[in-house]
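Shown next, in structure tokens, is the structure this report addresses.
Shown here: the complex without one of its protein chains, the others still in place.
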Amino acid sequence: MTTTTPEEENGVKRRDFLYIAAGGLGAVGTAAAIWPFVSQMNPSADVLALSTTEADLGGIDVGSELTVVWQGKPIFVRHRTEEDIASAENVDLSTLPDPEADSARVIKPEWLVMIGICTHLGCVPLKGQGDYGGWFCPCHGSHYDTSGRIRKGPAPANLVIPPYEFLDDNRILIG
Amino acid sequence: MSFEPKNPALKWVEARLPLPGMIHHALYDYPTPRNLSYWWTFGSLAGFMLVVQIVSGIVLAMHYTPHVDLAFNSVEHIMRDVNYGWLIRYMHANGASMFFIVVYLHIFRGLYYGSYKAPRELLWWLGLVIFLLMMATAFMGYVLPWGQMSFWGATVITNLFSAIPVVGDSIVTWLWGGFAVDNPTLNRFFSLHYLLPFVIVGVVILHIWSLHTTGSNNPTGVEIKDKQDSIPFHPYYTVKDLFGLAVFLIFFSAFLFYAPNYLGHPDNYIPANPLVTPAHIVPEWYFLPFYAILRAVPDKLGGVLLMFGAILILFALPWLDKSRVRSARFRPIYKQLFWVFVADCILLTYVGGKPAEGAYLVWGRIATIYYFVHILILLPLVGLLEKPKPLPASISEDVLSKKKPAKEETVNA
Partner (left out) sequence: MRKFLISVGVAAIVSLAALGPAKAAGDAVELKSVAWEHEGLFGTYDRAAAQRGLQVYREVCAACHGLTLVSFRTLADLGFSEDEVKAIAAEYEFTDGPDDFGDMFDRPGKASDKFPSPFPNEQAARAGNGGAFPVDLSLVSKSRPNGDNYIYSLLTGYVDAPADVTLPAGMNYNLYFAGHQIAMPPPLMDDQIEYADGTPATVDQMAHDVAVFLSWAAEPKMEQRKEMGLKVILFLLILTVVFYAAKRKIWSDLH
């Protein structure tokens, strides 16, 4: 069988198409079958339903801070003083490791809402400490200012602002 | 038989671990009889189901909580909240039934064609060990949802061990980890249910290794004599097995998507209650024949011995069956007895699901007696006394003789 006739060549092409079709369908089916097994590890419906937390601001005096839990993470809710706000706004942004204006980080200037997780390696910073009047992370020495921005130390970014909105003057909904 | 791969990566692996060679040998060098029928696809389907059960089971274990207070609700959490949880749970529950259907067909294929006979005795034994491990795994798995049947099935079956003289009660207490089926029992069943499937994988590897040592049986029962009798496994049987898989998946999907609770018992959707016994405690369908044998015997210990004996006796099959002919195709008497035996097993399954009283009990006893009569008396007698039909000289001759009317001109000596 060293020479091939035109019919045989056609046969070869049709045969190859059949095998390609079979293999392709099999691959598609396998991929579709794998998807549920990947998806099941994503948050389940009950976990997603708990993805918002309400915080009551009424009890937080000026200059005090409350920590609430949202999605398992600590959230710092600080009722800022006039000095806090002033020192946060009067900063030359070009001197910041992660330049960001204070106005971009708050909805109402007297309320600062941040995820209290250091952007370096995840420790929870301590309030009222550090060289910039804000927070200090004891793990590796990152200093955050009164807007929660990184000023000194190994952390690469400012403390993250979670999505939140004011339900009224005394309540916010985080998430 | 050393394998010289062309691909440099494969060459590198082969020099360090002969796995590419083993796979190549299995696919291309393993001489497979050319006449295997579709009854030979159930082995690969069983392997497929083992993988399905392990993958779906591991995923379920990510969401299941093995504690008496939380187990039932964790399963409902899977059904309602976990993404595709309902699919994976139903896949695992119905998959267990599919696994047993496939394995029973695989076993009965072996019984019909004499696949247990020399030189495949060890292959047969390894298969029986897999079957026993499957039953243990399935039994413990059914307890995990902690429904009424989970609890009471566990109670009834573990109580059986008290029939053992002298040490029976201690053994039951040891199994339970307490004075009744309770949290310690559930926890250890979860641990062992996760473990045993991997033991099954090990035995399956031995089973396939043994198969590759002796070679496959075939519908004629006549061994491969020369090259024309065999074909490479790939591509012939890989594609045939894939086709068989596609058909089987339709069967599986029909249950999974349209009747996911048909093979189960509604009582298992009631949380376990140690103070309320269900009206009729029934195991899952694949245990019913053994349940029937257990209840056929009026004595507790006798029932236990006969139930386990029904499987253990199968280990002796290669020596009980005295026929020198393997395949029932050429054994006219045995062939009929085989189908009677199948009917007997179906009867045992039916009776196992009924209350053990009245006509059901009578038929259960008849069917149990016949089961043992078939294996212990009929098989040896028929093997010795039967006059088999003449065997074909070889597999090729058998294949070609079927083709004679259509292809006269291609028949060659």
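Order as written gives the chain letters A and B; numbering starts at 1 within each chain.
The rule is short, and it goes like this: contacts are C-beta pairs under 8 Å (C-beta built on N, C-alpha and C of every residue); 3 or more make two chains touch, one makes a residue touch a chain.
Since we're looking at a predicted model, the values are computed, not measured.
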Candidate in contact with the missing chain, chosen from B:Phe3, B:Tyr194, B:Phe308 or B:Tyr350: B:Tyr350
Of B:Trp12, B:Trp209 or B:Tyr236, the residue in touch with the unshown chain: B:Tyr236
Residue of B:Ile101, B:Leu126 or B:Ile157 in touch with the missing chain, whole complex considered: B:Ile101
Omitted-chain contact residue, chosen from B:Asn261, B:Gln336 or B:Ser401: B:Asn261
Residues in chain A touching the chain absent from view: 15, 18-19, 21-22, 25-26, 29, 32, 45-46, 49-50
Residue numbers in chain B that touch the chain omitted from display: 34, 37-39, 73, 76, 79-81, 86-87, 90, 101, 105, 231, 235-236, 239-240, 242-243, 246-247, 249-251, 253-254, 256-258, 260-263, 265-267, 269-270, 279-280, 282, 285, 288, 346, 349-350, 353-355, 403
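In this section, only the chains that are shown with their structure count from here on.
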Separation of chain A from chain B, taking each centre as the mean of its C-alpha atoms, in whole Å: 50
List of chain A residues in touch with chain B within their complex: 22, 26, 36-37, 39-42, 44-47
Footprint of chain A on chain B - complex, ascending: 55-56, 59, 62-63, 77, 80-85, 87-88, 239, 242
